[in-house]
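Below: one structure in structure tokens.
Let's turn to subunit A:
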Amino acid sequence: GGGDEGGEDGPITLGMLAPFSGSESAFGAYMQNGAQLAIDELNADGGVLGRDLELVVEDDACDATTAVAGANKLVTDGVHASVGGYCSGATLPTLPIFDEAGIPMIIPAANSNELVQGLPGVFLINGTGTQQAAAAVQYAEKIGATTVAAIDDATSYSADLAASFVEQAGEAGLDVAFEATVTPGENDYSAVATQLASEQPDLVYWTGYYQEGGLIVRQATDAGYDGTFLVGDGSVDAKFAEIAGPGYTDNVVATFTQTPDMIEGADDWIASYTELAGEAPGPYSTQSYDAVRVVAQAIEDAGSTETDDVIAAIEALDGFDTFAGPLTFTDDHTLSGGGFVIVGIDPESGAFVLEDDLQG
Partner candidate 1 sequence: MMQLIWNGLIVGSFYALVALGYSMVYGIIKLLNFAHGDLYMLGAFVGFFTLNAFGISNETSIPLLVVILLLSMVTTGLIGVGIERIAYRPLRKSPRLAVLITAIGVSFTLEYGVRQIFGPNPEAFPIRLESTGFDFAGMRITASQLVLVVIAAALMLVLAHIVERTREGRAMRAIALDPQGAQLMGVNVNRVIATVFFIGSALAGAAGVMAGAYYGSIDFLMGFIIGLKAFTAAVIGGIGNLYGAMLGGLLLGLLESFGAAWFGGEWRDVFSFAFLILFLTFKPTGLLGARVVERM
Partner candidate 2 sequence: MTALEVQDVDVYYGRVHALRRLSFTVGEGEIVCLLGNNGAGKSTTMNLLSGLVRPKAGSVRWNGTDLATAKPWNIVSSGLIHVPEGRRIFSTMTVHENLLLGGYSVRDKRRIDERIAHVYELMPRLAERRRQQGGTLSGGEQQMVAIGRALIGGPRLLLLDEPSMGLAPLVVKQVMEVVSAVNAQGTTVLLVEQNARAALKIAHRAYVIETGAVTLSGSANELARDPRVVEAYLGA
Partner candidate 3 sequence: MSAVLEVRDLRLQFGGVKAVDGLSFDVREGEILAVIGPNGAGKTSAFNCISGFYLPTSGSVVFDGKRIVREVPKPWHALRLVHLLQSFGFYRVLPSRVTKWGMARTFQNLRLFRELSVLENVKTAMHANLREGFWSTLVHTPGYRRAEEACVREARGWLDFVGFQDDEDLYVGQLPYGEQRRVEIARALATSPKLLLLDEPAAGLNHNEKQSLMALIRRIRDLGVAVVLIEHDMGMVMELAERIVVLNYGKEIADGTPAEIKADPLVIEAYLGVDDDAEPIDATRLRTGTVSAEAIADVLGATAGAAASDGKDGGVR
């Protein structure tokens, strides 16, 4: 495979495709810094197989064409593994490229079900839409909701998640009041706000990102909606509370994999991240951090960067310690449990904090 074109002695390079331009560009830096932090730590510990790790970042602009060029660039640069992938739509066309070049992919964020194609080298570190939707339904049942609604933003991940949610809610016998779609990037969501206010579902699941999420919560509350506002992992960010405004987040909860502050010793991690990045960690900083560590561990275990060995080593990981809990991959290379919990917003700081681990 092309995975070892970089030679046997130089640094082991990890490629990361993430959005640094375009509407999703905020997430690129979070991911890059998370990964960089892991690499710095590993290198300080002597690297992997005695070689240093190195991160190569390329912009995918959340766009297929740019992503393909970026992926080809990474392949040409001879990276040994890929630890990127935020937008499912941009990640999809890169799968065959990395696959052909024999480069394993640990995808930290993108989690559309479409990514699960049975390719040997593709691993999803983020729970899939199906798993996340299951957590959402579980929570809805738990709080005794009988009618639910779903709102998505017409992007791949969001529509996927909303569809899974609606399907599973139906199976669970919940009454789905409506399913709506909004256009991201606008300001006015009074159409869904009005709909929420008039139909008053017990719980509404917003599967898009935090900016629109914050606006919708606010507008729906103003319009008179007072049910539970459940949001997906794309909305988990401290900015959510800021945008919604004080007093608007009391009923907001989210499905999410664990956040650093829910984990012991995370304060240190946040501190070193902040030192490196100059700002607090954001969505998918931890997953990217973990993705790097998974790869490093697998290479260490395999004793080489040979594609097949590394893939086998990743498959063999059992209970590897990550922020999201002990990690083991299923046969289709997704997380075994998904590890979703319910987080709520701390009224003081606006940060998301653990509310319900869905275990009881």
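Inclusion criterion for the candidates: all candidates are chains of the complex that A comes from, given by their letters.
What we mean here is this: a residue touches a chain if its C-beta (ideal position, glycine included) is under 8 Å from a C-beta of that chain, and two chains touch if they have at least 3 such contacts; residues count from 1.
Every value quoted in this text rests on a predicted model; they were computed, and no experiment measured them.
Trainee: Out of the numbered options 1, 2 or 3, which touches subunit A in the complex?
Mentor: 1
Trainee: Show me the residue ranges of subunit A that touch candidate 1 in the complex, using the header's touch definition.
Mentor: 21, 23, 25-26, 28-29, 154, 180-183, 185-188, 190-192, 194, 197, 210-211, 214-215, 218, 222-224, 239, 242-246
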